[in-house]
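Okay, here's the structure, questions in a sec.
One chain of protein is taken out of this complex; the other chains stay put.
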Amino acid sequence: MLTVQFLLLGAVLFCIGVYGVLARKNAVMVLMSIELILNSVNLNLLAFSQRLDSIDGNTFALYVIAIAAAEVGVGLAMVLLIYRNRRSISLDELSDMKG
Amino acid sequence: MLASESALSVGWFLDHAWVIPIIPAVGFALIILFGRRLPMKGSEIGVLSMVSSLVLALGAAYQWIQRVDGASGEVAHGLVKAAEGHSAPYVGPVIHEWTWWQSGGFEFGIGQHIDGLALTLLVVVAFISTLVQIYSLEYLRGDRRYTHFFAALTLFSAGMLCMVLAPNMVQLILGWEIMGLCSFMLIGHWWEDQANARAALKAFFTVRVGDMGLLVGTGALFFGANQWTQEHLGVSGFNISGLSAWAMSGEASKSVLTWGAVALFIACIGKSGQFPLHTWLPDAMAGPTPVSSLLHSSTMVVAGVFLVARLYPVFWEGMKIGDTNINFIVLIGGVTIVIAALLAFVQHDIKKVLAYSTVSQLGYMMMGLGAGAWLPAVFHIFTHAFFKACLFLAAGSVSHSGSHHSFDMKKDMGGLAKKMPITATTWIISTLALAGVFPLAGFFSKDEIIDNVGHNGYQAFMIVGLSGAFLTAAYMTRATYLTFFGEARGAAAGEHHDEHAAHDDHDAHADHDAHAAHGDHDAHASHGPHESPKLITVPLMILASLALVAGLANATPFGSNWERFKKYVEPSSEYVAVEAAVAHGPGEALSPVVVTAEEAEGEAKSGCSYEAPGAGEACYFPAVSHAEFKWSKAALSLLIVAAGLVSSWLFCVQYYTRRNRRLVGLTSRNVVLRGGYTFLWNKYYLDALYEKVIVRAVAHPIAAAAYWFNQNVLDGIVNGAAKISRRTAGWVYRNIDQRVVDGAVNGSGAAARGTGGALRPVQSGKVNQYGALLFAAAAIGALVLVIINT
Partner (left out) sequence: MLAADLLVAQNIGFGVIALLMIVGALRVVTVNNVVHAALWLVVVLSGAAAQYLLLSAEFVAITQVLVYVGAVMVLFLFGTMLTRAKIGAEADLNNKNWAIGVPVALLMLGVMTWVLIDGFGDEKLPNPDQQVPVQALSDDIFGPYLLPFWALSFVLLVAVIGAIVLARKD
């Protein structure tokens, strides 16, 4: 197996995730796209862990999974709060920061 | 010729200097937890912790003197052979370092690095903190957040002491950030007033800009030095002596050194209020006066100067201080001296005069360090702390008891010398010390800086220093005259202000709550001006007497026997043999075991900065040269100071008391003077530059680009190619045909309107668009990096 094949897979997933973050209107969908990005990062970490014969990549992949769980928890709580206040989770309507 | 480490005495106080910052840290916790329930609302814990820190610091200083004396004694008895041309042998710092935390193979230490410099600062900080806390007992009596005030003050002292004895950059950053936080909390102590809250934020953000440099510089130096220090000294690349030795080793990468030093110096510019980032310091006077006295004049703001002095080899090599060309540090220092001193002339607020004076004096210290005058600069930290703290406390005393909580010299002061004799005397002594009049503290330090700057080949900056001395004498005389002499005005004349009107006029000291809570406090203020109580005058008298005599600690004019500061504080620039990285026990990471005597070639051109150390040796400090004291040079600077004092006094008498027709209103009659006055009054328009021009200059092109992108690309894709072509045609027509032709006439107006309008779409408030900008910028940045690197 080649190193680059895993890295390229990671890159493709990352870019799909970026597209999702930018293009989706629904806040839950944006969170899902972020999960795609995090997974592509994990793929890279593990590929390099294998390549360098070091276990550190595994450790950090685990940390990333834990962080992702925390992020989804807080993120969905925020989405819930927004929904309760506005009856909508469309990001287009959330433009209170308009300057 | 071998001197084992045990030959140098290490007493208990020296060995346990790391306790010094822990005491106020514990004190802080106690005040926060139990302060409100105590009889004196927690202030007793603050004062007590500072007193015990002071005792420990003095003990350590005494034992350090013994240690140096012991080493010199051995030289005298032939036990240790010192390098030729140097009377003092190498006296290593007392270093202990324990593992604080470790992560992923990196170890971060915490501990102490005690040498003359650290001890100087320790004593000064503990001493001034003690006096200021005692002063605050009276000054803030009845304040709503009395307990919190003492908590923050104590925490500040803990942070500063922690930074001063840091053996590595990580601990230094810890202390540095604690100080920044406390500075923010204390400036905004009366945050109900909008102006104070703004000043606190401004101070925080401006210093923050510099702090980025601290992180970047520490990181750069760590990655540059870590391998070398691990190999040769067995310490990490954060270690201060490790970094010093690495910088002096001649093996350090020049670019890493230079960029690391520049980054660190940017942090020093922010913290020590040097020229482009000095604007926060005068605004910081919105805090209570004891805070200005402790943080913003004598201790916290010298942290930047301390950092340069601490990592001097890095700056010496990185900035090429030995080369006697203009370098970054000396340039910034010199510019700061003059610019700040000029600003002090147009201030009405007595504390702002002092603030600009502080900025100017910090400029002296920086200039000294930048020109190789290490010892005079550090000595100036020492003396400046006493007289500047005294000046601030005296200003506080005036406002507390003399001018009904006003700081406006022109409205509410004047003629106070008779009413407040102690305050006036201490003020005048400190003013003379600051101006550098002969037997007082400032003369010995400031004159030494000016002298050495010239001696080291920076002649132009010697002139800057001398003109700074003239300006210092002049503006301090003006402030003295306005405050203590002439006719009494406003509150100083016993006038009963309408209280609230008075407060609205003076944003610096809006102490509504203290007033409302304490009727008696208010009552005595309305008796008219009178001397302050003992809790205020005693610290003033102690500081003033030190302003009188502190200069004698390094009185160069009286011969080398008087140069105690040089003997005990300046690190020796000897080649020190070190064991290669072998297993050391904890706390013994770095122990210079052997003091070797290298043959000195010639007199001036020997020592660490001229030749790289050999194998198994290390240098910890560059050989700095000292100017020989000459009365002729001193007489010149004294003459200049006298001229400043006298001319300013005469001017003040004519202008403020006699209301001389030819002088009064001159600034509005003469165009040149009016321009200069307006320029100074607006502080060189620096604030306007930061808030309007720079922010806009950064934001506008981005906004314009985003606007263009939005209009031309995005809509174009969505609406089809036809529209794009039409728009492009229109764009060409508008821009090439119309704008180039008509542009000469109304181009600038249209551009201003256009960018203003263009600012809005980018702030759409839509998260997706922000995200798109972020990712696009990252992608383009990566592309640029890739293209550069291939």
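In this document, chain identifiers A and B correspond to the written order of the chains, with residue numbering beginning at 1 in each.
Just so it is clear, contacts are C-beta pairs under 8 Å (C-beta built on N, C-alpha and C of every residue); 3 or more make two chains touch, one makes a residue touch a chain.
Just so it is clear, the structure is predicted and the values come from calculations on it, not from any experiment.
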In the complete complex, the chain left out here touches which of the visible ones? A, B
Of the residues in chain B, which ones touch the absent chain? 101-105, 714, 717-718, 766, 768-769, 772, 775-776, 778-780, 782-783, 786, 790
By the contact criterion defined above, which parts of chain A meet the unshown chain? Give residue numbers in ascending order. 1-9, 11-26, 28-29, 31-33, 35-36, 39, 42-43, 46-47, 49-51, 53, 55-63, 65-74, 76-81, 83-84, 89, 91-92
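In this text, only the chains that are shown with their structure count from here on.
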Whole-Å distance, C-alpha centre of chain A to that of chain B, is 43
Interface with chain A, chain B side, in the complex: residues 104, 759-760, 763-768, 771-772, 775
Per the touch rule above, chain A residues touching chain B in the complex are 18, 21-23, 56, 91-92, 94-99
